[in-house]
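The structure appears below as structure tokens.
Heads up, one of the protein chains got dropped from this complex, but the rest are sitting where they should.
Letters are used for the chains, namely A and B, taken in the order the chains are written, and counting of residues starts over at 1 for each.
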Amino acid sequence: MSEMWINMGPQHPMTHGLWNLRVKIDGERILDVDPEMGYLHRGIEKISEDRHYNEVVTLMDRSCYVAGLNWEHLYILASEQALHISPPERAEYIRMMCAEFQRIGSHIMWYAAFVQDIGLMTPFLYGMRDRDLVLDLFQSFTGARMTYEYMRVGGVRNDLPPPFLAQARKVLDWLVPRFKEYDELCIGSDIFHKRCDNLGVLSASECVRHGVTGPMLRSAGLKRDLRKDRPYSMYRDVDFDVALADGADVTGRYLVRMEEMRQSIRILRQVLDWLEHHPGPVMADQLPRWLGAPYAPVGKEGYVLKRNYAKGVGFSSIEEPHGEAQAYVVNEGSERPYRVKFRSPVFANISAARQYLVGYRVADIPPIMGSVDPCIGEVDR
Amino acid sequence: MQPDDLARTLSPKLGDLLLGVEPFEGMAGRVRFRREGALDLFRVVRDDLSFTHLSMVGGVDWVDHREVFYVAWSDSLRQYLLLSTDVPAEDPRVESASSVWPSANWHERETWELVGVSFDHHPDLRHLLTPDGYAFHPLLRSFKLHEPEELEVKSRHV
Partner (left out) sequence: MTTPAARTATPAPSESPAGDLALGKELPMADQPAVPFVEIETLRVKEFIPAAKEALSSLVAEQGQARVIRPVFNWAGRNSLFPLHWGLACCAIEFAAGFGARWDAERFGVVPRSSPRQADLMIVNGTVTWKVAHKLITLYEQMAEPKWVIAMGNCATGGGPFRTAYSVVPGVDKLVPVDVYIAGCPPRPEAMLDGILKLEQLIRERKE
């Protein structure tokens, strides 16, 4: 048989974004793969050096567009460490609530996109219907469906509107039986098992060697979740379990994500109860003037003011829906970050593509790559 | 693990290649080393200190020199560790970590094309995010972004 290289992408239904998977095949068998990235490289790290600390938040939403609030959270945690600012407790709880709702939204979006890869159409409509309810919640307090620009250095932009908590609880009550429905459509279907079982296997030790994190790592049975292992925000105070599965295959990743959504609902119920009983400020006071306050535009003098603020380096690491995201912010005493570096979980997960694709067949690529949940905005940045 | 513990383990093995261990908030510490000792340090950190997972490699351009930093995670200690080394701007190169941690592969490709630090003995040092043959290192401080009014003229060429 002759071997050849084929391109899957940048315009291909498998890619879920703008990237190219070069595949070396012999008949139907995959011999080698070479992912080609960079088609969405927008230079976010470079533009960040040109912007004020709070203006970078705008880029974070667009960096990972299905998990914008998680990326805002990541960047804000690192900037606060670099700028030596600590937010009030209520702001931390609101951020945590945002992160968990966004995790549900991101996983539902993954589900809707993934089931199309294995040929199921109805779950896509179900998933988009339920995701819109989560986005409606975000819209009620941030004003936007996808690009929120909600978190600020030192807190969050505004407090939650009064009817929010009741509405959020209603959405949670709606979602719980929906997850059962999702499972019936997928785990209850023979087609799903025939297309997903024992595909894309990547053992725990290989995951660690190649830097793979998130649901892919937990589906291999390794219990690593930064919310437990290195708690940030207020995750120390909430009670939840780490979602685990065995098999390290596509079905395992599906099960992990479904269980994570159920655990997110468990966290959210605790967080909503806390928010109901603990009113308070959502922005830190004593912020430097050039950093701006909520709803108060930074004046002209604020922009030119070069306050010699204490230098520092900030590092944060959060459990994003796709895996472990990290930010490294260097503050050199100016109103703009000197250097911002992000570590995208999908970047590392795709870089290991050779380990979990070689040996399978061409028709297995869509389910396997779909189970990685590629979000190219954060890979290329 | 505290910075003192790190220094106690690392200094006998590395000698003067180890420049110091500083505390770093939220991490086990920040290890500064000379670039000649990179591979030795990586092996010690992975095998003796159990930092088996390399999360991130990045670079910072300090104009007169460039800094390369590595973030590693240990599953048994549940801690991060920051390693950093300085390379001169005239000769920006350092030994590749991908023989110790295969996950460094793509991170080093990205650091090479964006910050301009070359990695010796890297298995596959190609452009990753920028197009093939892109001649600039955009994250250097000397690389300036477009002014909006320049764009109208420049963007006519496809």
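Note that contacts are C-beta pairs under 8 Å (C-beta built on N, C-alpha and C of every residue); 3 or more make two chains touch, one makes a residue touch a chain.
All values reported here derive from a predicted model rather than from experimental measurement.
Would you mind spotting which of A:Asp132, A:Asp197, A:Asp241 or A:Glu276 touches the chain that isn't drawn?
Checking the options A:Asp132, A:Asp197, A:Asp241 or A:Glu276, the one contacting the hidden chain is A:Asp132.
Just name the one of A:Ile94, A:Ala113, A:Cys186 or A:Ala353 that touches the chain not displayed here.
The missing chain is touched by A:Ala113.
Determine which one of A:Leu31, A:Leu120, A:Met146 or A:Val242 touches the chain that has been left out.
Hidden-chain contact among the options goes to A:Met146.
List every residue of chain B that touches the chain not included in the displayed model.
130-131, 136, 138, 143, 145-148, 151, 155-156, 158
Since one chain has been left out of the picture, which residues of chain A touch it in the full complex?
10-13, 16-18, 38-44, 46-47, 50, 58-59, 61-62, 65-66, 109, 112-113, 124-129, 131-132, 145-147, 376-377
Heads up, the rule we're going with is that only the chains that are shown with their structure count from here on.
Quick one: which bits of chain A touch chain B in the complex? Just the residue numbers, please.
Per the touch definition, chain A meets chain B at residues 37-38, 41, 43, 45-47, 50, 81, 208-212, 222, 224, 229-230, 313, 315-317, 324, 326, 328, 330, 338-339, 341, 343, 347-348, 351-352, 380-381.
Touching residues of chain B toward chain A in the complex: what are they?
24-27, 52-56, 58, 60-61, 69, 71, 75, 78-80, 82, 101-103, 105-107, 114, 127-131, 138-139, 143, 145
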